[in-house]
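Below: the structure, in structure tokens.
Every protein chain but one is kept in place in this view of the complex.
A and B label the chains in the order they appear, each numbered from 1.
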Amino acid sequence: MDSATKRLVEELHSLARSIDRPVSVMEVCGTHTVSIFRHGLRSLMPEGVRLVSGPGCPVCVTAQRHIDAAVQLGGFEDVIIATYGDMMRVPGRLGSLEACRGKGGDVRIIASARSALKLAQKHPDKRIVFVAVGFETTAPATAAVVLEAGRTGLDNFFVLTTHKLIVPAMLALLDDEDVRLDGFLCPGHVSVVIGSDAYRPVVERHRMPCVVAGFEPKGILDSLVALLRQIDGKAARLENRYEAVVTPSGNPVARQLMDEAFSVADTPWRAMGVIPQSGLELRSEFRRFDALTRFGIQLREDEDHPGCRCGDVIRGKVTPAECTLFGASCTPLNPLGPCMVSSEGTCSAWFKYKPPAHSKRS
Amino acid sequence: MSTFAETEPGDARIVLAHGGGGAMMGRLIDDYIVAALDNATLRELADGAVLKNESSRIVMTTDSFVVVPLEFPGGDIGRLAVCGTVNDLAVMGGRPIGLSLGLIIEEGFPLARLRRILDSIAAAAREVPVDVVTGDTKVIEHGLGEGLLINTAGVASLDENVHTGFDGIAPGDAILVNGTIGDHGMAVMSVRNGLEFETPIVSDAAPLAGMIQSLLRAGIGVRFMRDATRGGVAGVLADISERTGLSIEIHEDKLPCRPATRAAAEMLGFDLLSVANEGKVVIVVDPADADRALAMLREHKYGIEASMIGKVTAGDPPLVELVTENGGRRIVQRPYGEELPRIC
Partner (left out) sequence: MCLAVPGQIVELDGNTAVVDLQGNRIEVCTIMTPDVRPEDWVLVHAGFSISQLDEQAARETWSYLDQMFGEEGNEGPDDAEDTDNGRNTTTGEAPRG
């Protein structure tokens, strides 16, 4: 362990002793969840400090009805589905996109929204449906390609929009009386776009400490120290510990793109229900790119697997280990709930990098 | 070198008759396959190959190759087909004495491309060295997508004094790997995933029989070896832990890896421990021999960046644990299938 890490860990332990009660801190963002597991940070946490994984994993919070719609669209003879790899294995009631491809559907994995647009230009005889998932980091890219499709008059490009907004979800969590949190580790890359000031309602309305964190282990530890300091001092401030790329007001160009293409709407979250004003839909002038409308797809209410506690996991009420399905009938090979699907899903991350059952130190 | 003098027209392609057992097939075999892979045994074109063996024990293995795309930075399906089977023989302690080559080709497959791949097979086999001593060719109708599937089987001679296997592994044993991890998987990914992604990463596909034989001949106390192909180093370590009931501790800062490979993995959200290699072997050795083994590996062209990545421990329950660069610990799980690039 290098000296900087050692100092941070010692400080965490000393703060935990001073606080002298159990503390729950939510890392909102799934990439933080993965980073925490991957770098073994849980094994460095003082006793009594619980890291709770939040709703910031688009795969985990995409509603069943939207997965079903994607799979249904993949069944059209002349459709190419363009999706981020993240969504391939998410099971809906009609199976996953991976299974859809197995049945002969044309499903392509892309790593940029622009690749979806290029597919449309390259295959004028096909209809390309881009499965647009993600939070404010990813939504501007979707907006950019929709605007470009509008400008260039593409008529074979469609978007299945399931973009979500993170702050409304954080506020909805705090409105739930069963959720007990002492602070938020706020997502770094979403904050690049929305700016750290976006969390002011969380801090001010709920007196909840918020620290915007980077993704490197030291950045995460440093942000946890900042959070525990606030908790120790009974403060509730907004702190930005990822100043290299996060400003108070975020990226105005990216937000402008989102505003041009989308309007804010109520949207369903997997296992959390409809959260008011927490999603994005295409503005009426771009409705012609809306896959659901253009293909006449009807969405059906979600029905969760009985016994699945993903909703409670996402809200931080239980750990994956407390779900009776976890690791038994629900595994990464056979995911029953959304949190087991994405490698950044809380359950999947627990399964893959689960914290040592017994603490060993060298 | 290929002795074939005549060059095919650039657009010549495989037709069904190339697999029909007649004159067309004879020409394909003579002009392409035997021409590229020429050796005395193969030239016989008998129904089977007769091989000399100096030991009472032989190792036999087979592997099929379905890589997409067929050619990728640093290699192609032909090189893989030789290295994959040779390495399976090599990690059993065997000295390869013959390979078979089964080609399943889709009609329409360009003959020029077939020749390139056959030349690559020949080059890899020469490097081992081992002969392709027998083979089979079938042509099928359109529908394979990539156009070529290869199966190779291999036979190796196993010296009487070589005894490796899970049951020889004991707590304290050192775990070595012969170089940078994840290069093959990321090289193939760079031409697969739709990133428009130019890269200096090249596949590590390499035949390891020579390097491994040098360890065995020097009397290094090798307990167990397995090539870390699909499933990566994580998959091999999971096998070891599961089959022995022992734990493994590896150190993140000892895992060799190239900056470009690591960056590509970061970009796509992959864990390099789970990414495929085609020229890497995990070697469990007697701790008393670890330093000598490492020095010998580093003498070899495919072991220059060899590293001792960790050790076997008696931990209960059996786990593979990684000590991270920042001093944290986490469990390394068996990868659960094809990794997909992600943006989140």
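The rule is simple: contacts are C-beta pairs under 8 Å (C-beta built on N, C-alpha and C of every residue); 3 or more make two chains touch, one makes a residue touch a chain.
The shown structure was predicted, so the numbers you read here are calculated from the model rather than taken from an experiment.
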Which residue of B:Asp11, B:Asp47 or B:Glu198 touches the chain not shown here: B:Glu198
Residue among A:Ser14, A:Ser112 or A:Thr331 that touches the chain left out of view: A:Ser112
Option touching the unshown chain, where B:Glu44, B:Asp167 or B:Glu266 are the choices: B:Glu266
Residue of A:Ala235, A:Val253 or A:Leu299 in touch with the missing chain, whole complex considered: A:Val253
Touch residues of chain B, complete complex, unshown partner: 66, 68-69, 72-74, 145-146, 179-180, 187, 190-202, 252-260, 262-264, 266-267, 269, 272, 301, 304-305, 307, 324-325, 342-344
Interface with the unshown chain - residue positions in chain A: 2, 28-31, 56-58, 84, 101, 106, 108-115, 118-119, 122, 134-135, 137-138, 140-141, 144, 166, 187, 189-190, 192-193, 216-218, 244-245, 251, 253-254, 257, 344
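Please note the rule applied: only the chains that are shown with their structure count from here on.
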Whole-Å gap between the CA centroids of chain A and chain B: 37
Chain A-touching residues of chain B, taken from the complex the two chains share: 193-196, 268-269, 271, 315, 317, 319, 321-331, 333, 336-337, 340-344
Chain A to chain B touching residues, read off their complex: 1-2, 5-6, 9, 30-31, 37-44, 57-59, 84-86, 88-89, 108-112, 115, 133-134, 138, 217-218, 221, 331-333, 342-344, 351-357, 360, 362
